[in-house]
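Structure, as structure tokens:
Only a single protein chain was left out; the remaining protein chains are all shown in position.
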Amino acid sequence: MAVVHFSTDQRQHTGVTEVVIDAANVRALVRQLSELYPSLNAHLVETSSTAVAIDGEIIPDPMLEELTATSEVHLVRPLAGG
Amino acid sequence: MKYAAPTTIDEARALLASDADAIVFAGATDVVPQMRGGRPEPSMLIDLKNIDRLMSVSLEGDTWHVGAAAPSSALTANADFAADFPGVTEAAGLIGSDQIQNRSSLGGNLCNASPAADSVPALVVNDAVAVIAGAGGERRVPVADVVTGPGQTSLAHDEIVVCFELERPAARTSDAYLRLIPRTEMDIAVVGAGVRLTLDGEGAVSAATVALGAVAPTVVRVPAAEAALVGSRLDDASLAAAAAAASEACNPIDDKRGTITYRRQVAGVLTRRAAGMAADRIRTTNGQNGAS
Amino acid sequence: MSRTHVTCEVNGDAVDFLTEDGESLLNALRDELGLIGAKEGCGTGDCGACSIIMNGRLQCSCLIFAPEAGGAAITTCEGLASADELHPLQQCFLEGAALQCGICTPGFLIAAKALLDENPDPTETEVRYALAGNLCRCTGYDKIVRSVLEAAVQIRTPA
Partner (left out) sequence: MSTTEAPASTGTNGNGASGYRWVGTRPVRHDGLDKVAGKARYAADLNLPGMLHGHILRSPHPHARIVSIDTTKAAAMPGVKAVITGADFPEAPPKGATRNLMCTVIARDKVLYSGHAVAAVAASTRREAKAAAEAIEVTYEQLPHVLNIADAMADGAPVIHDNLLTRGVDPRPTEPSNVAARTVYERGDVEQGFGEADIVIEREFSTQAVHQGYIEPHACVVDCDQEGKAVIWASSQGHFMVRSSTATVLGWDTSRIKVIPAEIGGGFGGKTTIYIEPVAALLSTKAGRPVKIVMSREDVFRATGPAPGSIIKMKVGARNDGTITTAKAWLAYENGAFQGIAAMLGCMCVVSAYTLDHLYVEGFDVVLNRPVNVAYRAPSAPAAAFAMDSVVDEIAARLGMDPIDLRLHNCPSQGDPTPYGPKWPMIGLRDCLEAIRDSDHYQTALPDGQGRGVATGFWFNIGEASSATVNLNENGTATVITGSPDIGGSRASMALMAAEELGLDVHLIQPVVGDTEVVGFTDVTEGSRATFATGMAVVEACRDLKTQLRKRAAKTWDCDVEEVEWVDGSAVHGPGEQEPLTLAAITGNAKRTGGPLGATASLNARGAGPAFSVQVADVSVDSETGRVTVERYTTAQDAGTAIHPSYVEGQMQGGVVQGIGWALNEEYIYSDDGNLENPGFLDYRIPVASDLPMIETVIVEVPNPSHPYGVRGVGEVGIVPPLPVLANAVADATGVRISDLPLSPPRVLDALTAAES
């Protein structure tokens, strides 16, 4: 279970600002989001939003990341630094 | 490319005359960057630093002889010279880092013919004369007349600047040189201003020379600023008039280092400040400086 | 290009090498003598990473044509330490964390030595101006300046 928050861009594809998803990890969560919002996945690829922030931490390779009932999830782009 | 290290002026001149693509150098502080920057490589590098006369700094009678290849640090380390020409000394001391000052020379600074050369305005206000060795012997040319344009001099290919002659200043005379750079060191002058003043016994200016660098293709003497100073006691009005005249005399360009507007504005400011510094130097030495 | 056989003294040793006439002394030191302490950061005398002391004067070796070194006495960073002891400047740089990436360090040490040889008791301002020809992009100069001032104290008052 996790609460997924959508950014302004993403809302155009979801129509909602957030959704509660019952998923054990990010891969399962993304699968369910794709079913719920068919155009979202292409948008995420398009915007390179391949990272996920879970409870504030941005994780660049998140697919197998486990989720808890209280996880707050944002779909974001990976960062780079100097 | 061939390296040559002549020990006499004649030898150096003969080498230069033998090869149209040969160049002379002292510190190479301009030559090396120019070669890296794509300027054609010379066929011969004639090193002038092994010729004694070009390396010496000496006072003979009332005339200072400054070797054209002597490093700037030879001037800044010479307390007697610095006392006579604090402005020339500070100009030489502004050319680059300590590393550069141990190589850069007044001859190179002049013959590189950059409009922004620091030492040239300082030499010009002191009526310095360049001694030039050529086919017909030596000739003496006011420093102001050596550079004819950016990168251009009045020297023939086989001529070499040997030294600079500066007459010791008259009593109650001193000079100053100021430049504007964005950092505190290592930059090329955006504007440079040299001023020499003589004060009379009453503290009024009896003689003044003003020269600006980096504000025109060559160094600019500013007679109007000099006229504004002469007869004055360096009051605000005459200093402002000199500053305005200096700004007016500028013929600058916009480039990566500064704008036309900026250079004009700052030329006036530096002229005023350099005049103040020169006057302070005369007052603090209580007229004891100078030759007589 | 012509070549010149150069004989000189480097860090107290008599050495000789063959160099192309237009080559820099920096490249000769590095390639012919294997003295890699001096670095090329710019090749135009603007960064000081190639600083050496030649005939008692601090200079950028990238601006010196190698044949100019004939008969000269040269000190590079490699010549600062003795067999069993670092130069106080080196020790103070280590203890004062005055280096990060270290590429500019040999040049700073040489420039600082040249300063302290002439002025054993410099002010902070004098240190800053004496080192103005050496660029460091890592440290902001703070710890370098402090370390030079500390070394000056140690050299003036040996333990």
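In order of appearance the chains are A, B and C, and numbering begins at 1 in each one.
The working rule: a residue touches a chain if its C-beta (ideal position, glycine included) is under 8 Å from a C-beta of that chain, and two chains touch if they have at least 3 such contacts.
As the structure is a computational prediction, the values presented were derived from the model and not from experiment.
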{"item": "Partner chains on view for the chain not depicted", "value": "A, B, C"}
{"item": "Residue, one of B:Ala17, B:Ala82, B:Ala244 or B:Val269, that touches the chain absent here", "value": "B:Val269"}
{"item": "Contact with the hidden chain (one of C:Asp46, C:Glu68 or C:Glu150)", "value": "C:Asp46"}
{"item": "Contact footprint on chain A, counting only the chain that is left out", "value": "5, 7-9, 12, 46-48, 53, 55-61, 72, 74, 76-77, 79-82"}
{"item": "Chain not shown, touching residues in chain B", "value": "33, 36-37, 180, 182-188, 190, 256-259, 261-262, 265-266, 269-270"}
{"item": "Those residues of chain C which, in the complete complex, touch the missing chain", "value": "1, 20, 27, 30-31, 35-44, 46-47, 49, 76-78, 80-81, 86, 90, 93-97, 99-106, 109, 124-125, 127-129, 131-146"}
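In this text, only the chains that are shown with their structure count from here on.
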{"item": "Separation of mean Cα positions, chain C and chain B [Å, integer]", "value": "29"}
{"item": "Between chain B and chain A, distance of the C-alpha-averaged centres to the nearest whole Å", "value": "68"}
{"item": "Geometric centre distance via CA averages, chain C-chain A, whole Å", "value": "56"}
{"item": "Shared-contact residues (touching 2 or more other chains) in chain B", "value": "none"}
{"item": "Touching two or more other chains - residues of chain A", "value": "none"}
{"item": "Residues of chain C defined as touching chain B within the complex", "value": "1-2, 4, 20-22, 24, 43-46, 48, 51, 57-60, 62-65, 67-68, 70, 111, 114-115, 129-130, 132-134"}
{"item": "Interfacial residue positions of chain B with respect to chain C in the complex", "value": "1-3, 5, 27-29, 32-33, 35-36, 41, 45, 47, 49, 71, 73, 96-100, 102-103, 184-186"}
